[in-house]
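Dropping the structure in here first, questions after.
For this depiction, one protein chain was excluded, whereas all remaining protein chains were kept in their positions.
The first chain written gets the first letter, and so on, giving A, B and C; residue counts start at 1 in each chain.
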Amino acid sequence: MSYLPYALAVWLLVVGLYGVVTSRHLVHLVVCLTVAQSSTYVLLLAVGYRKHATAPIFKGIPLGTKATDPVVQALTLTDVVVSVTVLALLLAVAVQVYVREGTLDPDEIPAVRG
Amino acid sequence: MDVLVPLPVALPLLAAAVLAAVGTFLPAWFGDLVAAVVSVAVTAIGVVLLTRTGRHDLVYWFGGWRPSHGVALGIAFDVDGAGAALGAVAGLLMAASVAFSWRYFDETGPLFHVLLLVFLGAVEGFALSGDLFNLFVFLELMTVAAIALTGYGDEPAPLQGALNFGIVNGFGAFFLLFGIGLLYGRTGALNLAQIGRSLAGGRADGLVLVGFLLVTAGFLVKAGVVPFHFWLADAYAVAPAPVCVLYSGVMSDLGLNAVAKVYWPVFSGPLAAHATALRAILVTLGVVSALLGGAMAFLQRDLKRMLAFVTIGQIGIGLVGIGLLTARSLAGTTLYVVSDGLVRGSLLLVVGVLIRRIRSCDELNARGGGLPVSGVLFAVGGLAIAGLPPVGSFFGRALIEDGATGGYRWLPVVLTAASILSGGALLRAAGRIYLGWGSDREPVLGEEQASPEQEEPAHPPRGSLVVMLASAAALLVVGVGMAAWPGLPGKAVTAAVRTIDRPAHAAEVLEGKPPPHERASAPAPSGTSIAAGLASAAGAVGLALLALFGGLEALARRPVLRLKALHSGIVTDYVTWLTAGIAALGAAFVLALR
Amino acid sequence: MIPLQVAAIVLVGAGGLAVVLARDLLRQALLNSFYGLQLVVLFLVFQAPDVALAALAVGGGAAPLVILATLAKLRAREERRR
Partner (left out) sequence: MSARTRLPLFLVSAAGLAALLGFGVAGLPAFGDYHGPYGLVLNHVVLAQRHTTNVVAAVVFDYRGFDTLGEELMLFAAVAATALILREAREEEARQVVDSVQSEPVRAAGLAAVPVVILLGLFVVAFGYLTPGGGFQGGTVVALGLLLVYLAAEHRAYRRLTPTQVVDVFEGGGAAAFVALALGALLGGLAFQQNFLPLGRIGALTSGGSIPLLNWATAIEVTAAFVLLFGEFLEEVMVERRPG
C-alpha cells in the first residue's frame, strides 16, 4: 500500500505511452504526451512526501515543524512549465501540419523516410 | 570561483531576451551582429576556460551557495576539459553558422537569431553543468529551441521532422526525469558528485540499475544512438542547413558526453563490480550504431539526411570509446567527437551552399552542378570522416582502438568497416556532384526526398558565396588541423584520468580539495590503428568508385529495402522503438549486471 | 497513508486512463481539464500547495484553453475545406 503513489507514476507513464503509440490524431497524441509527463510530477512529489508533515511554508507555524521536501516541489514547478511550453509548441506545429497537409493522422502525414 | 564560468550561458540568453524585446524596432542586420558578437565571445571564453582546466576542474556555485558538510545547497557548474572543449566548439559552430546564414535565408526576422541564441545558451549549460536536474532543464531548453529551429524551413519540406523531434526527445526527457526522481528518492541529492558519493557504498540494486538505464537512455536519445536515433534523420532532412550544423556538430556529441559525465561520478561506484558486463553492453550498442549509421548513410541521396546517418555512425564509434570504460578510450572519444563534429559542421555548410545555389541537396539531382571549391572541401571532409591519418579525428580513433584489448581486439576491423561506409557515402556524393561521375539514375537509392517546389536556381551574389565557403573552410581547417596541436592527446588523457577518479572528483567538487596532479601521456598510435586508418580511407575511396562505376545494383536489394523501411517517418513507430529499446537495454542491464 | 490520499491516487490513475482512451477530441479535451483538476487535488493531499496552484493555473486554465483553441481552428479549417 505504501508504494501505491509510485505505482501510479509507473502507470501514468505506461498509459501515456500507450496513448501515444495507438493515437490516430496528433492533437490526441500531444495530450497523451502530457499525461505521460504527469507521471514525473507524481513521482517527484511522492518521493518528497513525509508522513504527518505540513507544506514547507513556515508562516504561522514554528520552525522545525516536520515539513515535506521543498526541493522536489521546486523541481515539479519547473516540470509543469516545461509541460505547458512543449504542449503549446507541439500544437502550433500540428496546426501548421494540418494547414499544409490536410491531415493529422500520424500514419498519413507525408513524411521523409527511408 | 572563476568569474568567466557562467558567461557562456548568461551572455547568449541575455542577448536573446533583449533581442526579442527590442529586435522589431531595429534593422535586420542588428540580429546578425548580436549573434555574431555573442558566439565569438562564447568561443573565446570556452578556449580560455579550456586552458584553465589543465590541473583541476572549474567548480562554480551559483548564488554563492557552497556546499555545507558535503551537502550541496545550490547548483554547480563543473567545467572539465571535455565540457570546455565542447562549449568552445559550440560557439565556433554557431559563429560559422551565423556568418554563413548572413545572406542564406530569403528573409529572416529577429526571431531566428533569438532562437539560435537560446539554443547556444542551452548547449553551453548542458555542456558545463554538474547538477542532474539542471542537465534536464538545459536538455529541455535545447529541445524547445530546436523544435522551432527545425520547423524554420528554408525549403517547403514537411514539418513532420520537427514533430518527430519534439515527441521523441520529449519522451527521452521524461525518462531522464523519472530516473532523477528515483535517484533523488534514494540519495536526497541532485549534485552529480554528491549522488555518486551517496551511492558508492551500496550495491547495484534495482533502483540503481533502473536509474542508470533511464538517465542513460534520456541522453542516448539526444545523441541519436540506435535504436533511439529515428527522429534524428527526419529532423536533419527538414531543418535548415545552418541549424543542422549545430545539431550534428555539437548536440549529438553533447548527448554522448553526458553519458560519460554522469556515469563516472554517479554510477561508477555501485557498478564497478559489473564493469565487464557493462562494457560488453555499451560497446555492442556503439558498434550497432556505427554499422547501421554507416550503412544507412550509404543508402541516402539527400545529402542532409546522409550526414544525419553519418552522425549516427560516428556517435556510435564515440560510444564504443566511452563503453570501453578506460581513461584512454574516453579521451579518444572526446578528441574524436570534437574533431569530427567540426568536420561534419563544415560538410553541412557545403551542402548549404549547394541548396542556396540550386535549391536542392539531392545527390542525383545535383550531378555535375557543384562549385569546384566546395568539391574540394567536401572531398577533404569525406576523407576526414573516413579517418585518414594523420587528420584530426584519427588520433581519437587510434586511442579508442588501441584501448580495445582482451576480448575486443576485433574492434578496429568493425570500426574500419563503419568508417568505410560513411566515408564512401560522402565520397560517392562528392564524385557525382562535383565531378559529374556516375549516372543520375540509381534506383536503389529510392525516390527523391522532401521534393522541393520547382523553383528557378538562385544565383546568390558572389560576396555571400565567398562568406559561406569561408565559414565552411574555417570549420574544416580547425577540425582537420587539431592534430597539429602538440600534446593534445596527452592533455585529453590527463583530463580523462581525472574524470574517472571518482573519490578525488567528489572531494574536489564538494570540499574544494585540489585533485592529485598526475600528468598522463597518450601512447603514439600503434601500427594497427594506423593501418586501420589507411584502410578506412582507401576503402572509402574504393567503395565510392565502385558505387559510381560498378553500379549499386549488385547490393542485396531486399535487406536494404527492409532496413530503409524501418525508418518510416511515422512518429508512433518511433515511440514504439523507443519503448522497445529501453525495455531491451533494461533487460540486458538487469540480466547481466546482477 | 490516509484514505484521502488513496482516493486521490486512484482517481488520478483512472483519470489518466480516461484521457488516453478518449478518441473523440473534444471529449478528450474536457477529460483532460478534469484530469488537471484531479492532479491539483492530489498535489494538495501531498502537501504541495505551490505545485497545486501551478497545476491549477496550467492544467485547469492555460492548457485546456490552448487545446480548445487548436480544436476550434482545426474544425473551422475542415469546414472551409468542404
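Heads up, the rule we're going with is that a residue touches a chain if its C-beta (ideal position, glycine included) is under 8 Å from a C-beta of that chain, and two chains touch if they have at least 3 such contacts.
Predicted model, so just to flag it, every value in this text is computed and none were measured.
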item	value
Chains in view touching the one left out	A, B, C
Hidden partner chain, residues of chain A it touches	2-7, 9-10, 13-14, 17-18, 21-22, 43, 46-51, 55-59, 63-64, 67-75, 77-78, 81-82, 84-86, 88-89, 91-93, 95-96, 99-100, 107
Touching residues (missing chain, whole complex) on chain C	1, 49-50, 52-54, 56-58, 61-62, 65-66, 69-70, 72-73, 76-77, 80
Touching residues (missing chain, whole complex) on chain B	1, 3, 6, 10, 13-14, 16-24, 60-65, 68, 71-75, 109, 111, 114-115, 118, 121-122, 125, 133-134, 137-138, 140-141, 144-145, 147-148, 151-152, 178, 182, 184-190, 205-211, 213-214, 566, 568, 570, 572-573, 576, 579-580, 582-584, 586-587, 590
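The rule is simple: only the chains that are shown with their structure count from here on.
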item	value
Topology of the chain contact graph, where touching chains are joined (line, ring, star, complete, other)	line
For chain B paired with chain C, centre-to-centre distance based on mean C-alpha positions, whole Å	37
Chain A and chain C: spacing of chain centres that average the CA atoms, whole Å	11
Touching two or more other chains - residue numbers and ranges from chain A	94
Of all residues in chain B, the ones touching two or more other chains	none
In the complex with chain B, residue positions of chain A that touch it	9, 13, 17, 20-23, 26, 29-30, 33, 36-37, 39-40, 43-44, 47-48, 69, 71-72, 75, 78-79, 82, 85-86, 89-90, 93-94, 96-97, 100-101, 106-107, 109-114
Chain C-touching residues of chain A, taken from the complex the two chains share	1-2, 4-5, 8, 11-12, 15-16, 18-19, 24-25, 27-28, 31-32, 34-35, 38, 41-42, 45-46, 49, 53-55, 57, 67-68, 73, 76-77, 80-81, 83-84, 87-88, 91, 94-95, 98-99, 102, 104
Chain A partner contacts - residues on chain C that touch it in the complex	1, 5-6, 9, 12-13, 16-17, 19-23, 25, 28-29, 32, 35, 39, 42-43, 46-51, 54-55, 58-59, 62-63, 66-67, 70-71, 73-74, 77, 81
